[in-house]
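Note that one protein chain is taken out, while the other chains of the complex remain in position.
Each chain carries a letter (A, B and C) given by its place in the written order, and its residues are counted from 1.
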Amino acid sequence: MKNTFGNSILVTLFGESHGDAIGAVVDGLAPGLDIDMEFINHQLSLRKPKGKIGTKRHEEDNIKIISGVFNGKTTGTPLSIIIQNNDTKSDNYDNLKELARPGHADYTGDIKYHGFQDYRGGGHFSGRLTAPLVAVGAILILALQKKGIKIGTHIKRCGGLSDRNFINYENDINLLNNLDFAVLDDEKSKQMTEKIEETAKDGDSIGGILETAIIGIPGGLGEPWFDSFESLLSHGIFSIPAVKGIWFGDSLDLIDSYGSEFNDSFQIENGNVITKTNHNGGINGGITNGMPVVFHTLIKPTPSIYKMQDTINFKNFENCKLQIEGRHDPAIIHRARVVVDSIASMVVADLLAERFGTDFLSSK
Amino acid sequence: MKNTFGNSILVTLFGESHGDAIGAVVDGLAPGLDIDMEFINHQLSLRKPKGKIGTKRHEEDNIKIISGVFNGKTTGTPLSIIIQNNDTKSDNYDNLKELARPGHADYTGDIKYHGFQDYRGGGHFSGRLTAPLVAVGAILILALQKKGIKIGTHIKRCGGLSDRNFINYENDINLLNNLDFAVLDDEKSKQMTEKIEETAKDGDSIGGILETAIIGIPGGLGEPWFDSFESLLSHGIFSIPAVKGIWFGDSLDLIDSYGSEFNDSFQIENGNVITKTNHNGGINGGITNGMPVVFHTLIKPTPSIYKMQDTINFKNFENCKLQIEGRHDPAIIHRARVVVDSIASMVVADLLAERFGTDFLSSK
Amino acid sequence: MKNTFGNSILVTLFGESHGDAIGAVVDGLAPGLDIDMEFINHQLSLRKPKGKIGTKRHEEDNIKIISGVFNGKTTGTPLSIIIQNNDTKSDNYDNLKELARPGHADYTGDIKYHGFQDYRGGGHFSGRLTAPLVAVGAILILALQKKGIKIGTHIKRCGGLSDRNFINYENDINLLNNLDFAVLDDEKSKQMTEKIEETAKDGDSIGGILETAIIGIPGGLGEPWFDSFESLLSHGIFSIPAVKGIWFGDSLDLIDSYGSEFNDSFQIENGNVITKTNHNGGINGGITNGMPVVFHTLIKPTPSIYKMQDTINFKNFENCKLQIEGRHDPAIIHRARVVVDSIASMVVADLLAERFGTDFLSSK
Partner (left out) sequence: MKNTFGNSILVTLFGESHGDAIGAVVDGLAPGLDIDMEFINHQLSLRKPKGKIGTKRHEEDNIKIISGVFNGKTTGTPLSIIIQNNDTKSDNYDNLKELARPGHADYTGDIKYHGFQDYRGGGHFSGRLTAPLVAVGAILILALQKKGIKIGTHIKRCGGLSDRNFINYENDINLLNNLDFAVLDDEKSKQMTEKIEETAKDGDSIGGILETAIIGIPGGLGEPWFDSFESLLSHGIFSIPAVKGIWFGDSLDLIDSYGSEFNDSFQIENGNVITKTNHNGGINGGITNGMPVVFHTLIKPTPSIYKMQDTINFKNFENCKLQIEGRHDPAIIHRARVVVDSIASMVVADLLAERFGTDFLSSK
């Protein structure tokens, strides 16, 4: 399937960082979904670099939907999104074209594409391609909200600092989705921002852990083998640049626990099935159980740093030194969270469409 | 795709724990691959419960290949594996059929399948279905070995105890693949076994962390978006029952590190490209870089415990108590490791077939 | 996807003519569908060779469902069907193993599988693999009937003789589905049978044209591009051995007509949308319009004939003569029709499941 994701709702991503444009095609959307450009732009703004903690490349992200929408609603045919590339300074990359930036895909891209890849700004590997993903996610997130499903992510850990846990999922999600820097505890938010700023000053970078909750999701989504909910979600999440890990519920915190501690007891509460705890993160046997789906995404430190690094020239196979210039992020974790939400919306919408039919999301 | 995995080499899994038989179909295998029944049985033996640390259900796992093999070699047509179910004691499950065992898929299966599922022994969700997966993996692992690619997994952590790290990948992998209990440090192996035995005596269960290395894997495998190596591997790994997390390289240990620490410097060594460190676990930008692929799999405590638990009857929607009987594992981490190796072999073989053609694995 | 077909309901076929067994796995079936072994066997009987007009290989086709069924209903998990091979006379094929039977896949199989294929009785290419397809079809046909959708096929042309056209679709379909030799006109049926018998006596073979109607099918199934109803159906139909063509509605008869003749006028009749004519065979723009879907399948003469033929030995690359022995069909068109119905049921059920959700077929 390569650069396409999904079964009932398929998302195809294309473009290079310094090419004409980047974009996405979404196929399988129910006809009649609302296209709310304001909300799409709001979601894109959450992804944008800001202040001292972001790259100085400022793209307008003027998205244009060139197909699949008519009179403000999806038509049900493939919806295509295009974002022109404007603020490209390709000169910064000319001297890099044969050097493998450590932690980046320059070398692996060269092996895979035999030197034909567009090396400028990371080319097709660029984090910039998450912009159309966020636009697609915005359409789905809005549609899911109308079905009572909400998604939110906070920075659980960054630079050795930890945010508080979710207390009330719905309130916290509403809060997060209007924060530029998605940390629930104000004090910790300030400290993490300062930590990123300090790291930036030092020409270095940091990563961290995101925690995401999906509430209102019905039970019964996912398959026993291969297409478990965890399988599909992790498949999508690992597409996001800099993601190196994912785990569900409290599984990592309880790594040394006993089954008697880890098992989530079922209970009838007000006629509904719940679990008393949610260590399994809302999933049993690969299938959602109706509790909030909770997962953690591990983000490595951004590989672009301004310090001198050892590396190779992969054309002449010589060792060399490299100091990256250009405009880069000292951390991308605060920008990545809306991408995580978007991927999560794709997985949930896809499974709903498969289980309840292609028109489900626009049904009353 | 549901219960099918892969793009060029497709594996479909079927069967229920207490049905007639379980099995798998593999399509897309190169013609001419060796079928070594001794090796397949060796791999299956690594999955078998043993001594006090395993369930007392003893299945012979007499596998039968009923298609796709002729004169001891693969034909290139779909290869089907059947394992009869013999030692089934379904009576143990009759009293459970309306009760949701905590941590199990009884309730989620009931939502998904509306009560039509075969509830006996976990039905299609049973860990027993990993037996045909291991048989499929054995065929692929042998074929990969002939291409210089080796896979090995050890129990990195279990019951609060940690194994030593990999020192020499090749030696350690060879050692592990002949150990019933895959721990590199003998003393730690003994302690972990004792810990599992104690836990069993207490009617409880534990989990842990597996660490897997794939060596000899060529660079250039994986896609920038959606089908990154991490995406495909995690997709497969999360199919294994009780897996709740995966992370690559040292990313979790270095969660608070700086980019200048986490980046793996490239270096030319004896004419080959290597990285000085391998914190990224052999993958940059979703694509293998030729270094060992290293990843960790988080296994939750086995949900089957003998202690009294709170739960619900999902037919009459009443709260109730449950004490599981039958034959269960106090830990499955030592049995899961060969399943992890098998899934890893499926992902690697699939990507090799896609990149180098369907006949690659049997080519000279 | 190779030997797998479908999107929401996936069918995987495996086995070789003279191997241990042949079979199929169906994934994505709604839970709760009835398994009526009597009806499955009835459908299989329509595929069986009979009297002078069939091969003398008599397989019992004792099908065994080894997974995915519990208490007489589908569970929703992969359903596997196994048919043991018993009446195999492999000796007949030993002298053929290096000779390319004209019109058969011996030579193309050898190129594709590099000599590792099971050459006995056509191996994986054998028409015998249509038996599990028919069993799968039987399950779906029954489920579709409960939704008011019926499928029937007659031999439109064979040996220069033509059957009458469909008059009343429902009556004719009911009639056909209980006929061993699916011809609507009794006199023509007798003549065609005699023609096949004569051909058999002469050691030769014939083909013909099947016409299939699907009634009760809702409008709106299929996609504008690539997954048009015609695309999906033809994809499946061309899997059937000896099929060399397919066309929809009256398109071939009206090949020289004008648009003003070919266009089917829409009309409101009793509050329903119908078309006055149905030259387009129930499909406009790749999507069903609610009228009967009608298509024709072209079956070439069975390639197995008893006459001396020129051919090659594909091992030593020499020209040679070949006279086929063994047990073969002078025509397979009368056996193929139930296979066509089965493939049609797979396409319709798949599209319904995709559009209306995975549980649609078992919904009230």
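One rule holds in what follows: a residue touches a chain if its C-beta (ideal position, glycine included) is under 8 Å from a C-beta of that chain, and two chains touch if they have at least 3 such contacts.
This structure is a prediction, so every number in the text was calculated from the model and none was measured.
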item	value
Sole residue of A:61, A:118 or A:211 that reaches the chain not shown, by the stated touch rule	A:118
Chain not shown: contacting residue from C:39, C:107 or C:169	C:107
Sole residue of A:82, A:246, A:324 or A:348 that reaches the chain not shown, by the stated touch rule	A:82
Of C:192, C:243, C:293 or C:361, the residue in touch with the unshown chain	C:243
Those residues of chain A which, in the complete complex, touch the missing chain	1-4, 10, 12-16, 19-23, 25, 27-28, 31-32, 64, 66-68, 70-71, 73-80, 82, 112-118, 123-124, 359, 362
Chain C residues that touch the omitted chain in the full complex	1-5, 7, 11, 13, 100, 102-105, 107-109, 111-112, 124-125, 129, 157, 159-160, 199, 204-209, 219-220, 222-228, 230-232, 234-236, 238-239, 241, 243-249, 251-252, 254-268, 271, 273, 275-276, 279-281, 283-290, 296, 298, 300-305, 307, 309-312, 314, 317-319
Residues of chain B (touch criterion as defined above) contacting the omitted chain	7-8, 77, 224, 354-360
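As a convention for this text, only the chains that are shown with their structure count from here on.
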item	value
Chain at maximum distance from chain C, centres defined as averaged CA atoms	A
Length of the line joining the C-alpha centres of chain B and chain C, rounded to whole Å	39
Between chain C and chain A, distance of the C-alpha-averaged centres to the nearest whole Å	45
Between chain A and chain B, centroid-to-centroid distance (C-alpha), Å	27
Residues of chain C touching at least two other chains	77, 359
